[in-house]
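For this depiction, one protein chain was excluded, whereas all remaining protein chains were kept in their positions.
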Amino acid sequence: MSVLSEFTKGLWKEVPPFRLVLGLCPTLAVTTAAKNGLGMGLATTFVLVCSNILVSLLRNVIPSKVRIAGFIVIIASFVVIVELVMQAYFYPLFKVLGIFIPLIVVNCIILGRAEAFASKNGLILSAADGLGMGIGFTMSLTFLGAVREWMGSGSVFGVPLAGPHFQPFAIMLKPPGAFLCLAVILAIMNLISAKRA
Amino acid sequence: MHEYWLLIVGAVFVNNIILARYLGNCPFFGVSNRMDTATGMAMAVVFVITLASCITWLVEKYVLAPFGLEYLETIAFILVIASLVQLVEMFLQKSVPALYRALGIYLPLITTNCAVLGVAVLCVEEDFNFIKTLVFAFASAVGYGMALIMLTGIRERILVAPVPKHLQGLPVGLISGGLLALAFLGFLGMV
Amino acid sequence: MLSAILAIGGLGFVAGVGLAAASKIFYVYVDPLIVAVEEALPGANCGGCGFPGCSGAAEAIATGKAPPTICVGGGPATHAKVASILGIEIKEVEPEIARPGCYYGPQEADLKYIYDGLNDCRAAMLLGGGAKECPVGCLGLGSCVKACPFGALSMGEDGLPRVNASLCTGCGTCERVCPKHIITLTSNSRRVTQEYTLDQCSAPCQRTCPAGIDIPAYIDAAGRGDYLEAVRIIKEKNPFPLVCGRICVHPCENECRRNLLDEPVAINPIKRFVADFEMKSGSRIPIEKAPPTGKRIAVIGGGAEGLTAAFFLARLGHEPTVYEGKPHLGGLLRTIIPDSRLPKDVLDWEIQGILETGVTAHTNTKLGRDVAIGDLLQEGYDAVFVATGGWDSQMSEGLPTEPYQMLPGVHLLVHLSFAHMAGKAPQLAGDAMIVGCGNASIDAAHLLKTLGAQHVHVVFRGSRQESPFTDEELQAAEAQGITFHFRSAITRMFGRAGDLTHVEVASLEKYVPGQTLQQLHEQAALQHIPVQTLVTGAGRFPELIYAPVYEQRGEGDQQELVRTDHWETVVPYAGPFAEEDVGIFRPGEATTDYKAVVEAIGAGRRGAASVHKRLMGEEVAAPPGMIRRSTRVLTVDTLEPLSPQPREKMPALSPVEQMANPEAEVELGFSEEQVRREAQRCLRCGLICYRRPLQEPESLAKSA
């Protein structure tokens, strides 16, 4: 139960959308470009770490009957902060992520970590857990975004990478592409895990 | 009337809340393994989305907007939804035990179903009136239930199909969802 | 700013008040116990407990409708947690584990057709019961693997499921989904009480073994060099591998499929080698035992059968105590087998091992002289199992002229008539019954009348036409107060303390061999005949279980079972070699003697299984579908070309050496290399499969 292991488990062993299959909506919806994935991931990480810290601090104060409601308010407050800040300083990203910024509040990862981890563990461990999970989530989203952007628009982070004769797979930017792409990534992760074991 | 038909067809098919708007994906893949749980979840979602959207609309209109507090939408809505779900759960358990047994176990899952908050926020963003909010929320939820039940039907059949080992389970479920979404893409431009 | 605080704070206030009020208004009493129990359960909703999910199970546990141990998925840790919530102690539950019962995957087995349909055993099963020729072969499509809620199963390269023992919780999901019932749960108790049935794979040798040892499995283990595993497999059916390895008549080798090719596998010498290996290692392998049941059982007779019964009763979690009339345990193994075949120190080591599994033994304590069945039951034994041995062991004590009564009210005709000649016969009172005396029945009846019996019943297994008596003789006898029961069998005896009170006689008119006692009860009237004396023409006492009768007292919820001083007898179910299965004195087994120690061992194990079933409240009967001598079993009568390989020769002392040292053991046992070579000869047979060169797909297609 070291801080390091709590941190690193989120990076591969329990990397959220791929292993825990939590937080699928933003994973699928905003990853049309690597940049969007990165932005969403960072926003989520911020909320995750902050809410983990606060929930961990308040875990003995909140009565169990209003636990969920209390946690949600805490999370929602951070989400609103993110929303306002993003609107003020990263407007284009704010516009792209749209409705999915308020929806960070119901991202199962955040409430899940608050419930399952932060409400039972101390400050440092909870922060490490949140940071690890957040970074894992960010990496996953960025990766998925990069793949979809590369296939769907022929570029990654806006940098053209596919050559002049590339015909973009427009479908990759649409919902079916999101589902298919995630399916293939999950299958590859299964394959890697099987090979390792 | 015409307007409402468009709203309904748009919410159920064209902008299907899961397959086109990517809302509520976790339970979409989580409970689509068995038909009875999927049906139960679908019913519970229809109920909660409709109720929650109406109440959040009232909150927005009569609490937030008059004071210029629209920026607190997220926190107010989620608070309302979480409390509402819990209230409904308690109410059903006491008053309609039969319904509680059928739907009750899915209710806690719904709090974190982003479709609920998502539809509530959409209604406010689109500046619907109360009736439109009611219709849109109900239609969206029906679209959700329909997609969930369709995917469950597919996944139940896939269970006995020879799926390559590493695709078994969620990956093939995602592919099924993707093909379903591809089919729904055909509705684009209908409204 | 104030408006924001007020709005959100107000919403929070309203929500809080709303929830608080709702939790009062809509308060539904949920037993906190149920909630606590449910939290302790794993939540996998596997259904292994038989309730709809964990919440259903929690409710059942909390309301006392189910024991805290029903959660098979959670295992002991969960049981302990649940029990501590309920505040009760738990009884340990025997761990179970899934075991696939097929050894040849679809690539190696004979197929009826090539299956290319839905990837599911249940679907494949619909097509003529699956692609395999063998009716009990694994279809290899992995329905069990997919069903396992704990990920304990995987599909091997050979197309057979593999169990990861550390993950298997014994929930039984695989057993329920397997359409062929190939993969089953198995525990120590299930294995030691197992009989071979038609719906499982068995090799000819193991079906022929009177003890029922899983021969292919132990030879396989020996061939791998895992000798102790081989011993463990043998001891699930036979606690005497050292003894049997030396003196067994090994009927198994007669049935060995290798006979079709060259010579049978040296099954018994391999057993001897592995048993010797254990002995030479100086320590004994640990014997798996079921959790203690707290039941005490007296076993009468310390011979091979009694010790076997005691050994298996101990393995089933009971507390057996052996009563032996002679100063030493071992019975005929000690008295009539010469040292040159079975050295005494080997026998002693073997018996010591049996005692160490938890068997108490009292020697020099003879039934009827030092101890009586009524007294043993009075003392609190939950059952008395009588394994007094064959006529030869009776005779080895000489003919008693002062007969002591071993079983309450039961006499051997031969003892009674010798005592009568010596003028020391006991005075009889009340009615008497005679069974199995054949031609001497009427004379015996007269003898009983002379000794004071009022009315005499004669029970014949055969019909009136088959009896050796003429109608006149019968009429004359009946006139003298002798009643005949033709085509009848004694099924039970009843008594109180040390006395026989009455006997249950069943008509066999409608009996079909193979039926159980219960089935017989359903179609034939049972007569309860009050008699105080039962005389048998057999040379020995049958195996019998004496068990106390419980009475239900009190009314409604206050009902409880109270033990009385009445008893009844239970007949152990007959093994595969009995001709008929009902009645205390049944032909083919109980009225003859065991020609070989391995038969006595088989009877001892079945006796233990019968006692166990009785104590657990189950019907004492052979498992349905048990393969009997008369059962037709699918097998093969020719082998595909295989290269012959001569059987290893048993090293033995030369005649000269034998003369020089008559006490020395003659057969020396295989060397390790011989065992390895010999084990390779085993074809590892199944029902119709056996080890053979892999067929090429083309030749398979041609043969199809």
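Letters A, B and C name the chains as they come in the text, with residue numbers starting at 1 for each one.
Assume contacts are C-beta pairs under 8 Å (C-beta built on N, C-alpha and C of every residue); 3 or more make two chains touch, one makes a residue touch a chain.
By definition in this document, contacts and distances are computed from a predicted model.
Peer 1: What is the protein name, per UniProt, of the chain that does not appear here: "Probable sugar-binding periplasmic protein", "Ion-translocating oxidoreductase complex subunit G", "Na(+)/H(+) antiporter subunit C1" or "Formate hydrogenlyase subunit 4"?
Peer 2: Spelling it out: the chain absent from the display is recorded in UniProt as "Ion-translocating oxidoreductase complex subunit G".
Peer 1: Considering all chains of the complex, which shown ones does the missing chain contact?
Peer 2: The undisplayed chain, in the complete complex, is in contact with A, B, C.
Peer 1: Among the options B:L23, B:L79 or B:I175, which residue touches the chain absent from this view?
Peer 2: B:L79
Peer 1: Specify the residue from the set A:V3, A:I62, A:L173 or A:L191 that touches the hidden chain.
Peer 2: Considering the complete complex, A:I62 is the one touching the chain left out.
Peer 1: Out of A:V15, A:V73 or A:L182, which touches the unshown chain?
Peer 2: A:V73
Peer 1: Mind listing the subunit B residues that contact the chain we can't see here?
Peer 2: The missing chain touches subunit B at positions 71-72, 75, 79, 189.
Peer 1: Tell me where the left-out chain touches subunit A, residue by residue.
Peer 2: 58, 61-63, 65-66, 69-70, 73-74, 76-77, 80-81, 84-85, 87-89, 91-92, 94-95
Peer 1: Name every residue on subunit C in touch with the hidden partner chain.
Peer 2: Considering the whole complex, subunit C reaches the absent chain at 1, 3-13, 15-17, 19-20, 23-24.
Going forward, only the chains that are shown with their structure count from here on.
Peer 1: What pattern do the touching chains form: line, ring, star, complete or other?
Peer 2: complete
Peer 1: Between B-C and A-C, which chain pair is linked by the larger number of C-beta contacts?
Peer 2: Most C-beta pairs in contact, of the two: B-C.
Peer 1: Provide the C-alpha centroid distance between subunit A and subunit B, rounded to the nearest whole angstrom.
Peer 2: Distance between chain centres: 21 Å.
Peer 1: Hey, how far is the Cα centre of subunit B from the one of subunit C, in Å?
Peer 2: From the centre of subunit B to the centre of subunit C is 58 Å.
Peer 1: For subunit B, write out the residues touching at least two other chains, lowest number first.
Peer 2: Residues 72, 75, 79, 82-83, 86.
Peer 1: Considering subunit A alone, which of its residues make contact with at least two other chains?
Peer 2: Subunit A, residues with two or more chain partners: 69, 73.
Peer 1: Touching residues of subunit B toward subunit A in the complex: what are they?
Peer 2: 19-26, 28-30, 71-75, 77-79, 82-83, 86, 111-114, 116-118, 121-122, 125, 164-167, 170-175, 177-179, 181-182, 184-185
Peer 1: Subunit C touches which residues of subunit B in the complex?
Peer 2: 59, 63-64, 67-69, 72, 75-76, 79-80, 82-83, 86-87, 90-91, 93-95, 159-163
Peer 1: Could you please specify the touching residues of subunit A with respect to subunit C in the complex?
Peer 2: For subunit A paired with subunit C, touching residues are 65-66, 69, 73.
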